[in-house]
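Then we have chain A:
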Amino acid sequence: GCGSNKQPVSGNSSNIPSLTIGTTMKVEGINIEDYYFGILRGIFTHKGLVKLDENSNFTGDMAKSWSTADGQIWTFLLQDGLTWHDGTKVTAADVKFALEYNMKHSVEYRSHFSLIKSISTPDEKTVVITLSKPNPRFLVNLLVLRTLPQHIFSAVDNPATYNDPKAAIGCGPYVFEKLDTKAGIITFRANTTYFRGPPPIPEIKVRLFKNPDALYMALQNGEIALPYTYSAGTDPIYAANLAKNPQIKLTNIPNLGVSKALIFNVTKPVVNDPQVRTALSYAIDYNELVRLFAPTSGIAPTAGLVPRGTPGFVETRPLEFNPEHAKRLLEQAGYHLTDSNIREKNGQPLTFELLIRSDIPENIRLAELLQKYFNNIGAKLTPKTVDITLFQTIIDKDRSHTSMLSRTTPWGMMMWAGMGTGYMDARNIGWAMVSDAKFIDLIDNMNSTLEPEAYKIHSAALQQYYAENLPAIPLYWDSFIQPHNAALTGWKISPMYGVLNEETWYNLKNSTR
Partner candidate 1 sequence: MGSYLFYFSTESIAFAKTRCQPDLLYWWCVMHNNSLFQRVFQLFLTLFVVLSINFALPRLMPGDPVITLLGQDVTVVTNSNLAELRSKYGLDKSLGYQYAAYWQNLFQGELGYSSHYRQPVTETIKDHLSWTLALLMPVIAFSTLLATILGTFAGWKAGSKLDYTLTLGSLLTYSLPQFLIGMLLLKVFAFELRLFPLGGLGSGSSDSALTNFLDTVWHLTLPVLALTISATAPKLLVMRNSAAKEQQQDYITYATAKGLSTCRILSVHLLRNACLPLLSLLALNIGFIVSGALVVEIVFSISGMGTLIYEAAIYRDYPLLQGCFLILTVFVVCINTLADFLYRIIDPRITNPL
Partner candidate 2 sequence: MLLNLDKLQVYFTVGRSVLQAVNEVDLSITERTKTAIIGETGCGKSVLAAAIAGILPDNAQASGTITWENTLLSPKLLRTIRGKELTLVPQNPLGSLNPVLTAGCQVSETLARIKPELTSAERYHNTLELFGTVGLAQPGTVYRAYPHQLSGGMAQRVLLAATIAGTPKLVIADEPTKGLDINTRNQNVLLMHQVFAASALLLITHDIEVAATCNSLIVMYAGELVEAGSAKEVLKDPLHPYTCQLLHSHPSHGLTPIPGLPPDLTSLPAGCRFANRCALYNKLNNSQKQLCLTEHPPLKPPGSTTAVRCWHA
Partner candidate 3 sequence: MLEAINLTKYFTQGLLNQKTICAVENVSFQVPPGKTLGIMGTSGSGKTTVAKLLAGLIRPTAGQIVYKGTVLSELSSAQARLFRSKLQMIFQHPSLALDPRQTIVDALLEPLFVHKLIDSRRQGLAKIDSLLHLTQLSADILPKYPWQISGGQAQRIVIARALGLEPELLIADEPTAMLDVSIQAQILTLLNDIQRQTGLSLILISHDPDVIRACADRMIGMEEGKVVMNGIPAAILPPSDGLFALRNTLPTYNTGGL
């Protein structure tokens, strides 16, 4: 598909002189490796080749159009009139440079672009990317690209430490002005030379909060127009109170990630038995979880993991709460009750550890509930709370966890072969460490087919596989709750960044004026 961003600039909007966004994301610097500033770059200052539209279809960002015949050679034609914030013209060489530069300096990008074999720029407006093997899903990886100006970064050896204001020069609709760490405010200004014309909101400020309570107090006091967190909504515990405030409107944004999932390491004892995992899935009271953690927008998930809105979704077994059935399944699997109230099979007790991050109170609460649910059917779950570094070390490097509690992001669901396979496949991120032949086969098929229909068939089979094997149990599906000042209307939604995206800047109106 191809798309064009050239739209008439809506000049008659009631103007918003300045928009303040509050966030609890911890921006530490403006170098290109700062994770949270990277998100703000994606939203305000920088552009990639392609992006997703409201319906999760690919559309051009810097690219006016693109084409591929076999999924191996990808040709992109760049938009006209793009300039860097310092006035220099954007050329195909910049795109080539950005990809290569990122691959050279960032370990993260190298893993995203590892398939790229070569990049060529036949002319100023054309980028040709050749992959080492055909990959129809390559555009998913390209979504994370934020193109960098060659004339600035070619002189920067260590981008991680490059915190000069020039490091924030992009070609997006907004220009980075300053990061005031004292006040905790990042200021962006409309890019007057933007090829679509300057966005109507001349100034956008991002206020950094350390504590969500203060953030929501600021929202209620009208100090900020909206709170924002990347790929997360407002916690329902705040939403309930915000809903009572007439100044504030809550919007639901579809979430293509799974908000909370219990992911098993299927290579570890006890949970390596699909029958046990299935039994555990019957022990969980999904409705209660929805009531407690996602009362406004949550629903009980199906065993197929992938949220209902995902393209290619098929209905699988709805997850249900049936402890008696769970107990029966465990008996069938050979786990029998002992005096200690914990089931055993040949002396092997039905106990396992659940890894959780100590800085997410919600997860700790969930773990507490899961512990109680499983206890009811004679399985003992030991929660192990660790900080973020240890959590990542264990799940990504040591892989010594037995089970873990995590969310999956919309983009994460799309990566690898899509449908959350990246999280499952031991060859990729592989938190679930799945590597059985049937699964591998499905993945390979999904990864290589160019036919959308064939992909649909394989992905349906994959969801069926999830439902039968349960490498991960989704605990609930929900939408992101995005509160904002009720006076502001015209929000557009991007599957990647939610309400903050280029379309919003051109459509947002202040309805009170």
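Basically, a contact is a pair of C-beta atoms (placed from the backbone, for glycine too) under 8 Å apart; a residue touches a chain by one contact, two chains touch by 3 or more; residues count from 1.
With respect to how the candidates were assembled, all candidates are chains of the complex that A comes from, given by their letters.
No experiment lies behind these values; they were computed from the predicted model shown.
Chemist: State which numbered option touches chain A in this complex: 1, 2 or 3.
Modeler: 1
Chemist: What residues of chain A sit close enough to touch candidate 1 in their complex?
Modeler: Result: residues 26, 28-29, 31, 33-35, 107-108, 110-111, 160-161, 163, 180-185, 187, 205, 207-211, 213-214, 217-218, 220-221, 223, 359, 386-390, 392-393, 396-397, 408-409, 411-412, 415, 422-423, 428-429 of chain A touch candidate 1.
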